[in-house]
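Since the structure comes first, as structure tokens, the remarks are kept for the end.
One chain of protein is taken out of this complex; the other chains stay put.
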Amino acid sequence: MTHFEPPDPMIAPRYTGVRTFARLPHVELPRDDVDAAVIGVPFDTATSFRSGARFGPEAIRAGSTLLRPYHPVLDVDVFGALSVVDGGDLAVTPGNAMRTTEQIDAALRPLLSAGIVPLILGGDHSIVLGELRAQHAAHGPVGLVLLDAHADTWDQYYGERYFHGTPFRRAVEEGLIDPARSLLAGMRGPLYGPEDMEVPRELGFEVISGPELIRLTPEQYAQRVKVKVAEGPTYLSFDIDVLDPAAAPGTGTPEVAGLEPREALAFLRALAGVEFTGFDVVEVAPAYDSPGQITALNAAAVAYDLLALLAIARRG
Amino acid sequence: MTHFEPPDPMIAPRYTGVRTFARLPHVELPRDDVDAAVIGVPFDTATSFRSGARFGPEAIRAGSTLLRPYHPVLDVDVFGALSVVDGGDLAVTPGNAMRTTEQIDAALRPLLSAGIVPLILGGDHSIVLGELRAQHAAHGPVGLVLLDAHADTWDQYYGERYFHGTPFRRAVEEGLIDPARSLLAGMRGPLYGPEDMEVPRELGFEVISGPELIRLTPEQYAQRVKVKVAEGPTYLSFDIDVLDPAAAPGTGTPEVAGLEPREALAFLRALAGVEFTGFDVVEVAPAYDSPGQITALNAAAVAYDLLALLAIARRG
Amino acid sequence: MTHFEPPDPMIAPRYTGVRTFARLPHVELPRDDVDAAVIGVPFDTATSFRSGARFGPEAIRAGSTLLRPYHPVLDVDVFGALSVVDGGDLAVTPGNAMRTTEQIDAALRPLLSAGIVPLILGGDHSIVLGELRAQHAAHGPVGLVLLDAHADTWDQYYGERYFHGTPFRRAVEEGLIDPARSLLAGMRGPLYGPEDMEVPRELGFEVISGPELIRLTPEQYAQRVKVKVAEGPTYLSFDIDVLDPAAAPGTGTPEVAGLEPREALAFLRALAGVEFTGFDVVEVAPAYDSPGQITALNAAAVAYDLLALLAIARRG
Amino acid sequence: MTHFEPPDPMIAPRYTGVRTFARLPHVELPRDDVDAAVIGVPFDTATSFRSGARFGPEAIRAGSTLLRPYHPVLDVDVFGALSVVDGGDLAVTPGNAMRTTEQIDAALRPLLSAGIVPLILGGDHSIVLGELRAQHAAHGPVGLVLLDAHADTWDQYYGERYFHGTPFRRAVEEGLIDPARSLLAGMRGPLYGPEDMEVPRELGFEVISGPELIRLTPEQYAQRVKVKVAEGPTYLSFDIDVLDPAAAPGTGTPEVAGLEPREALAFLRALAGVEFTGFDVVEVAPAYDSPGQITALNAAAVAYDLLALLAIARRG
Amino acid sequence: MTHFEPPDPMIAPRYTGVRTFARLPHVELPRDDVDAAVIGVPFDTATSFRSGARFGPEAIRAGSTLLRPYHPVLDVDVFGALSVVDGGDLAVTPGNAMRTTEQIDAALRPLLSAGIVPLILGGDHSIVLGELRAQHAAHGPVGLVLLDAHADTWDQYYGERYFHGTPFRRAVEEGLIDPARSLLAGMRGPLYGPEDMEVPRELGFEVISGPELIRLTPEQYAQRVKVKVAEGPTYLSFDIDVLDPAAAPGTGTPEVAGLEPREALAFLRALAGVEFTGFDVVEVAPAYDSPGQITALNAAAVAYDLLALLAIARRG
Partner (left out) sequence: MTHFEPPDPMIAPRYTGVRTFARLPHVELPRDDVDAAVIGVPFDTATSFRSGARFGPEAIRAGSTLLRPYHPVLDVDVFGALSVVDGGDLAVTPGNAMRTTEQIDAALRPLLSAGIVPLILGGDHSIVLGELRAQHAAHGPVGLVLLDAHADTWDQYYGERYFHGTPFRRAVEEGLIDPARSLLAGMRGPLYGPEDMEVPRELGFEVISGPELIRLTPEQYAQRVKVKVAEGPTYLSFDIDVLDPAAAPGTGTPEVAGLEPREALAFLRALAGVEFTGFDVVEVAPAYDSPGQITALNAAAVAYDLLALLAIARRG
């Protein structure tokens, strides 16, 4: 059994080497000795405004170069507690969201069967449907913790049902998630009408709007999540546009007045104890990022904190 | 009577079409069936540091592509309550601020006579003098609500009296605004001397400095405004540099340590009930914006919230 | 009958106004008094590398701001000889290339029936299939003049048959173009194997490779075209990646060692006399353009020269 | 005796002239009539991730163009109270940190002997060792106030002992600073292990982590500093990466979830009364800055506030 | 008598120090021991499209950092043959082209009286009128060698007679230049009508269009110049937009299909022997430059070659 972790940074600087997430070994999956795998899904067909999220995995990997194993706030040795690898990118079909959804589902099932927790780097948000199909196949209906500027529960866009604004409606229709165990938070920005606010609630979701979320403490947010999802397998999806565009300009449908990264990370860190079976960080579109690629840096930091939550859970 | 509003977004994606503000129809003005008009004034001659605000209207229009009609925080259907159009750009004379001021005044008067509320997209701040002349012609002296990193009440720059740092002094001298009904907020950054702080006050303005403003709640700010402007026609001018450069790098005279967009929007939203007769959003200089054009996104969001305030007023 | 042309530039600077191509009037089509219409097709679903060409039309319009009516090299008053409008953007369905192809075809047919020559601003190259369907409906099989770094005659990509690398094969299969009257030029870059070079030839196309093209004079190129297309309706498709990436960095699949803009324009200018019934300029992806947006400037210049060719033809 | 200060801004716009810090005269040093000198150290050899800080001084000078003499929050006429010059850049040896350290030390000693307080613009953080050697030569061991995302107290990197992550350990080893009079604040981000948190403490430093610092008021932070450094010569080193990457993307080792500029400036402003004998602002790497160069703007503002602290002290 | 030249580059790297042109000493003028002075005129009020040329001098200075004294193609030790300084920037009045013209004239006269040859870094092209007034005062009417994409001989723009498209008409009207000794080359791009081509010719200028110029060898071009200007004082004005936008994206009114830098430099180098009494390099707008600031690099190289021409003349 190999314990996979980044190589010794004292031999060569961390900026050397082919770019994998946090310098983790790039390994073919599934295999038995892996606790978690960071996997890219470079797909952006299903985007309603700025495209380019297909290069999200490349950018997040580059932005993860400086991550070290020990998380001082959560006091956990992430890569010591977990055997983690970079699983590369899944095969996708640009121009065909429905087929890509099937490809994602098919590719993730063997990993979940092997007990590997996937941490997906998107890609536009349409990819979450494939992820949830695979989760459902492994765990049955899962609870959903969503941080996102948009609820992504529309029925369709210009006739397209598989789109980055529709996956959670599809997931409910397909029985993949349990709305009663799901909390969507961060939604903000103009809508088509007041009835739009009811759409996710009619599907059974609880919603915390962006302006509301900003007023919560991390502890209050975590309490809301924990009451909601209770026991059971839970999926966390983090759309980078929940952050303010000053911190995350490189995204497909930016929405002003979002969270600061330190707020978002504090919210995540307060979730230790939830039984997460998978994660994603989506909608990073690096062509619109600042020259310092801060969107990718923040996305990598989010991904790292998600691994830290898993490390705490596995450490017991 | 036509009710002007954006086209149905379900027929074609919102990113299609010639760029107008919020996809509103581009209509020749004046006409009777228009409540409010978004109008560009692409002028940047009167700039003391970074030029380029002449492309502000183009950028804000591009940044407004995703705006939808319903404002969930203010609970108002902005484009349902108001008939709004994009009035295009006014004619300006680059290199001649005095003449451009006259052109702005002359172009806006017929609109104000027709009962249309103008929302001007700048352009450098010198353009507000022309706007205020037209306001004065329609309404007599108006109250002024200014959010800006600078008070713009200098007498002259290198001998130039029509400049982006002088319009509010000129406006007082010309009797266009009533300083006793005016509140300037957000001023920050180094000055030439302590006496500079008294300049706007000597003209009769009340001033809330940037550091002071940051400590106010939206309700406190709104209370200060409402006490000050009381009843009567009031003009709101929003200089994008009141925001922090992290959120608004694309501006002519950036000043560190400003407002976050969510704070600025909350301040604006608290102003419902003031009798606004015109608005502007100025000093967006897109050549200095980040690749994601977040300055323009924030400016478009501000403009949208100003329309929402008007929609609430018109709804009664 | 209105003669449509840009407004007088001496009244307001050319950078004022809502951005249309060359400041042309934005007019609903079809109508009888229009000779040519510049129309955007903001679609980029069918892209094999960098996405973002959906913002091509917006960028080319912005890059066309300084175009004036008289072409000194071709000695023709383009907007005097032709009544030209900006027809806005066609409706498209992001995520669905097959349906978008149908939308393009359906939208262009009435224009062609009204005798309007379309000049399409893309968008990825997949859109040409819809354009050619409409051309075929109006004119029967057309000759094709293609300037492009890639022949775009593959059969499929990952199972997708409607893609930006396949349209000319589809067009031959559907009988839309006459390969015997078609000349593809500019192809360069590595291939999968030597047999790839034969693919377009097997479909009946004549091919001039990029290295070969660079050695031709404009007159030699034009001679090759004219011999090939002879009499009859002819379509010209200009993929911006035929240019060198130094001049056209903002494109989806850049290929090094391309044409300089002055070479490409000279090639086009030599084509006066060919019976063109439609044009496109495709694959401008502004998120990858340089800050000065030179790709868009070059694309606008190409589009203007295509209109000039039409003006010469119409002038007789 | 000349009182050095910026030229009259009413004669020519502030953006005219060869770029010096705050438009100060560029003067050869040492001389007797100078209170403080802003000096660049364009060195970036000792960088573990993104290089480019050698252009930090150039960028900060450009970003300081708009600074005026009077500080309204601290109520001090900075350039009236102090005679300040731009001392240009020190000679450095790219590729040789050890020799550059010696060059910095040698160059600063005569200035300190002449009673000039240096304000150094970096350059990577390795340069502080040379600065502290000169400080020690003039004042004996100094107290240290550090604002930084990293403690920079590692022993070595890949065998290199003079590096941007090691200067404060070297400074303790060489007896240049008094750890008992030193407070390091702002440290955040993943570590190699829990023992890393103890490294600076084992050297005798007090540490306030980034998450802790964000929860302090400026007064609380200042109280902690003043208790710690008490009386005696004190050096303040400001690593721009203590700021959030949204405000300071242009830096060598960005770390998410940092301070906002307005928080950092408030912390600094609360330090009036400490006996500062030197300052630096380091790690500005402009190639990674946003087009608006906001990192440089923030760095210039920090430098200006440090001069204001000195002005208050000199004013008495 | 001091011989002014750049400092020894072996003591400190060339990228150290306050940015002056080619690291030359920054010296107050006039004085007797200076042969040539590089002087900035940071003015961009009179611009018809993209503003920002006020930062041209700053950018060209930064782009000149690597220039060394010896010109291998012309075989001349530029800074050995000439005593050259950076004279800083002239005072200008943003927003007032007429007054700035007077300021430029007044500031340059004493230099010309002292026998100093000015090399002006613009700024928009309107500044050349002030330069020519001073030239005329010193030398009487001068011949003009212009390399530019535009002839800049319009009468007015929107009523403005002092504008970046009009200076050479004003100069003829004021008798500052002798059209019979003047050659304008490089003009290209669309016009308002065929009569526009005659405008400069009616003023007495000889014109070589851009397409024509590209076909000339350097020797042929130089022959045309030398025949035209013959003996007598001659001014050379180089508008950076004569270059192709791929090489000079950072400019106010870019025009596609221009010269390559190596062509332009070869043209200049062939002019050795002409009696030049002044030079400028104008229209560098760095906000639109590429991240590598290649427009500024090319402009600095042009300026260096102009100094080399002077060095050859002085060397005799």
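Note that the chains take the letters A, B, C, D and E in the order they are written out, and that residue 1 is the start of every chain.
By our rule, contacts are C-beta pairs under 8 Å (C-beta built on N, C-alpha and C of every residue); 3 or more make two chains touch, one makes a residue touch a chain.
All of these numbers come straight from a predicted model, not from anything done at the bench.
Asks: Under the definition given at the start, what are the shown partners of the omitted chain?
Replies: Hidden chain, whole complex, touched shown chains: A, C, D, E.
Asks: Which subunit D residues touch the hidden chain?
Replies: 44-48, 50-52, 54-55, 91, 93-97, 99, 157-160, 162-163, 287-288
Asks: In the full complex, which bits of subunit E touch the chain not displayed? Write them out.
Replies: Considering the whole complex, subunit E reaches the absent chain at 9-15, 65-73, 75, 77-78, 244, 246-247, 260-262, 265, 290-292, 294, 297-298, 301, 304.
Asks: Could you list which residues of subunit C touch the chain missing from the display?
Replies: 48-49, 157-158, 188-194, 196-197, 209, 211, 214, 244-246, 249-251, 253-258, 287-291
Basically, only the chains that are shown with their structure count from here on.
Asks: Just to be sure I understand: going only through chains that touch, what's the smallest number of steps from subunit C to subunit E?
Replies: 1
Asks: Degrees of rotation, nearest 5, to put the Cα trace of subunit B on subunit E?
Replies: When the C-alpha atoms are superposed, subunit B turns by 180 degrees onto subunit E.
Asks: By mean C-alpha position, what chain is farthest away from subunit C?
Replies: D
Asks: So the centre of each chain is just the mean of its C-alpha atoms; given that, what is the distance between subunit B and subunit D in Å?
Replies: 38
Asks: List, in ascending order, every residue of subunit E touching at least 2 other chains.
Replies: In subunit E, 48, 54-55, 91, 94, 157-158, 287-288, 291 touch at least two other chains.
Asks: Testing understanding: with touching defined as stated, what is the shape of the graph linking the protein chains, line, ring, star, complete or other?
Replies: other
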